[in-house]
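Only one protein chain is missing; all other protein chains are in place.
Coming up: subunit A.
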């Protein structure tokens, strides 16, 4: 399948309580590279296997959480088309001018029914040290720390996930890959893909708007999940759960917290999704296995702790 429209998650901006502590975490433990600090003190980072200028933006603030998540779309024309569709559906769409200093082209921004802010963009600068393209080596220099390859997806908690699922599937062309459904038919959790991954964004029903459950990074292998766990224990990092595997998406995973309490995931694996695949559905009585396939039991901290 040719991927058109929305291509993939682009970047996410997180609020951190202490920038120095956040940099030790994201740069020295997870292994991202700092590519820029702007004049407002925001720090831009990327993983070694990403072409785009940045994928993680950190902003020091008095409370933790997510400012916004951005998706890259195929072209400027696609961006105009999405703006038209969103406005047609009654969404307020903000146009943001290109920002050369931050290596960003023009963006459109909107707030989803779950209260989360999203941006769409077609143009972003290329990283100086992106993956090689001529007789490409695996990397310029061996990846550090947890060796994450790229930013992969976010799981967000919010109230009106039905509205957000509609927006992502009907207006932005995402496919619902997997869901958790209560006996009365209420969708508790939804996993949505814009390409061939098991998910690019996931949504869980929750009382409050605009919450972050986790930001996820891709690892090459199950061995690297173990290596990440070694680093977490060596540096006494706050672990949530893992290493384990999800029933949903089948990812091999470990969850942990950044020094401001924002949850991170590093994972490997997961199935390939094609748009003709049927939606996979979990009932709430099997949700333990859906979430942690090995433990087969719900973990209250994992289910309820958000920033």
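Things to note:
In this text, contacts are C-beta pairs under 8 Å (C-beta built on N, C-alpha and C of every residue); 3 or more make two chains touch, one makes a residue touch a chain; residues count from 1.
In the analysis below, contacts and distances are computed from a predicted model.
The protein name that UniProt records for the chain not on display, among "Ferredoxin", "Radical SAM/Cys-rich domain protein", "Nitrogen regulatory protein P-II" or "Thiazole synthase", is "Ferredoxin". The omitted chain makes contact with just one of the residues A:6, A:69, A:154 or A:306: A:306. From the set A:4, A:37, A:75 or A:238, the residue in touch with the chain omitted from the display is A:238, counting the whole complex.
By the touch rule set out above, subunit A reaches the unshown chain at residues 17-18, 62-65, 238, 240, 257-263, 301, 304-307.
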